[in-house]
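Take this structure first; my questions come after.
With one protein chain withheld, the remaining protein chains of the complex are depicted in position.
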């Protein structure tokens, strides 16, 4: 990619606290999801559960570039995005339990986190299904002359879908303020990218729509943040959509049903050496921005947060059967 | 595009007779369709009628590269393709009348010409709907190790559809023997290409799937033939798909309902100066390959053929109501 | 809101309540879109060829000139993306009217409609409603053959979260759109291709009409004929013919296909004790089946005869006129079915 701007200017302390903040956010996702995995085995969480473990740097990095007014569209692998965006761990965990205190009232579960307050538009379980939605959110902003960004996350698998193509073309043609974030973890379920795409350079593909597209190390949270900031600024300034290909890897199975027949254990281990959190810890320590005490504080804070979220979800309540069909249509219907 | 091979080697007479043959074929389409336009006004032909007038060089040029064993998939603007492929003018005209002597038994009409004998797989009225079909025809050939080509025609409008994207990727990924022929006449109904595509260089778009793609003057029948021969030879040799962007223009309205509000009369007139037939006549005369007598022969032969087709269609018969539901399923059902 | 639900050609009514203007279904739609766009800045029209071409059925002719390309927005051939863009923009405060040229092409956008538009509100626990209107042409009769003549209203009417309308009259063509736009949830409007050119009187003070009920278009005591959209005209014709032989047919125009107004249907059947349902869709699994089942469940003991259906033949619609017409419900077949049901 082209040269990117530096971190927002500031003093060394600000830099340190920002770095710790990035680490804290990644750690929140990691620990939260590790617990989710356990809770799945305990059958507290059911249905499909897709863990983001290994990919945390992307959600954390990109989210730094967004303001509260911006919108997010994500996939079924979206716990991390919701957490970093500011949906509470409590509301997310309660949602995974299916409790009505969850961020979607318990109806969506793991794949369908929604939150109007933080403009978190899901939680879409149809691969590429969120892209046209993001297009529309951005179109509304353009029509209403609001300088907002819609960040749209999706996987490498989505790139093969017709909806990807239609959306990228339209976003570019209409110069809509969408920040496309392609989380290229090299697999769509068991299908390796090279078995799905004639052209595996996804950024290159995106540029064929005349969209500025960069491919980035999605394991490097600061690199992701830098690029996202620059891209989001351009999008916000009315330059049209930008596309980030974020190269990463999922450390866990696709979902809890996946026996992982399609990749070698050694490949996973190789990638784990590039863990975005472990390496960031190392780097911060080398740069003198982190010591063991600070790390321990983060870990214990996060552990407390996760424990609290679980307790909250445990003590949550079930939606009564009586309201099953509520919100099939809106409560307030205009008088005819 | 890259350098292309010469016409198939032969004597000067062979060259002349081949050139006359190209002219004859284009003239067949032109006169046949002019008559169709009149018959539409007389309400002999009903429904939608999409004329190919102005674009004849493409069907004629490409078809030279195909053997009887190859397959063709076309759109609702396919009279020309069917004619040149060898479906009789009689059977096509009867089809446009809706008579059971038509090439689809009268059930398809103008948009749905089919002919098993010449491997003409329609006649598809869903924009881009034919592309996946072509993919499948080619896949069967590849699986059965047959060195056949499937030529798939579609318009510039189809390029925006998701099915275009999915098909091009798969064709390339699986190296399937498809010759994609994009008839870029600059408009999809009333929508100019630049209002539909962020990237208006369609050949460039195709190469983003790692498909060799050439853009060509679709008004020059010999240029089209040369390129098609080279591309088809490569496809047949197992090199995977090729993509031809054929730049052309439709001289008539999109369909008989189109008031043509979206383009200037002067633009149409400008393009008519590039008429593939008139200019070819000129060029052949300059090259001493055509004289007025030969031209007159072609015209009178064609006129006779068209008259004969109309007479055939006129004297054709209507399918009886009793067989309305025949062929919803095949006649022969396996015994359970 | 005025809410006059009257016979489809109000010119046939002796004394119209208010001054009226003769207009076409197409023109009523256009004026309705215009008025909605004038009244509410959030409303915009988007779809293939709605702008420069003027709409494939000429409904939006002139609107581009009046409202400009931002609000009358030509799209590329990308049904899934622009329908999805409608959903997204509705979520973010706009009031889009998305035109999908015809129901045939809407198959390419079904994922967005079913998996997003219809589900978002419920799935998000009530947080995200989708005030989207999708208009599409439907039906056969123009000899455009198997891929351009579908009647898939039943599919849409199957989906919770959607409201589905079928304006069959000039007044509904005009009045359903504002009601759909005022609705907080996604509404699909089916415009039958054979209706665009029909003409009738539109009251000068016409306005929004209710979109939660069926209408009795003609009263009668002997048999209930139930129709919607493109078949209402033929059904009224059939009722006329039945009248000449002394059979009083009540004609119900369903108007809203989801949610179905069972009450109006059952009330009529309880009175006439006999019913025939007319539906252009392929018989098996058409909306007529649901109507029949509801009568079974709600008025079984009131029935004097089995409810019958007159539907589209189960065949991809063929091109030639005689075959196409044979595949569609005709006044004659409706009359025959009504006679059979009435035992006359």
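Quick notes
For clarity, chains are labelled A, B and C in written order, and residue numbers in each chain start from 1.
Note that in this section a contact is a pair of C-beta atoms (placed from the backbone, for glycine too) under 8 Å apart; a residue touches a chain by one contact, two chains touch by 3 or more.
This one's a predicted model, so the numbers in the text were calculated from it and none came from an experiment.
The chain not shown here makes contact, within the complete complex, with A, B, C. Checked against the full complex, the candidates B:115, B:245 or B:258 give a single residue touching the omitted chain, namely B:115. In the complete assembly, the contact with the undisplayed chain comes from C:119, out of C:119, C:198, C:256 or C:272. Touching the omitted chain from subunit C are residues 80, 104-105, 107-108, 110-111, 114-115, 118-119, 122-123, 145-147, 150, 154-155, 157-161, 258-260, 281-282, 284-290, 292-293, 295-297, 300-301, 303, 305-309, 314-316, 318.
Across the interface with the omitted chain, subunit B contributes residues 71, 100, 102-108, 112, 114-116, 121-124, 126, 129, 131-141, 143-144, 162-163, 166-167, 169-170, 173, 325-336. Residues of subunit A in contact with the chain left out of this view: 46-48, 98-99, 106-109, 111-112, 124-129, 157-158, 160-163, 188-192, 195-197, 258-259, 261-262, 318-319, 321, 324-325, 328.
In this text, only the chains that are shown with their structure count from here on.
The chain with its C-alpha centre at the largest distance from the centre of subunit A is B. Rounded to whole angstrom, the centroid-to-centroid distance between subunit A and subunit C, based on C-alpha atoms, equals 41 Å. Distance from the subunit B centre to the subunit C centre is 37 Å, each centre being the mean of its Cα atoms. Separation between the centroids of subunit A and subunit B, computed from CA atoms only, is 46 Å. Residues of subunit C found to touch two or more other chains are 76, 78, 80-81.
Multi-chain contact residues of subunit B (touching two or more other chains): 160-163, 195-197.
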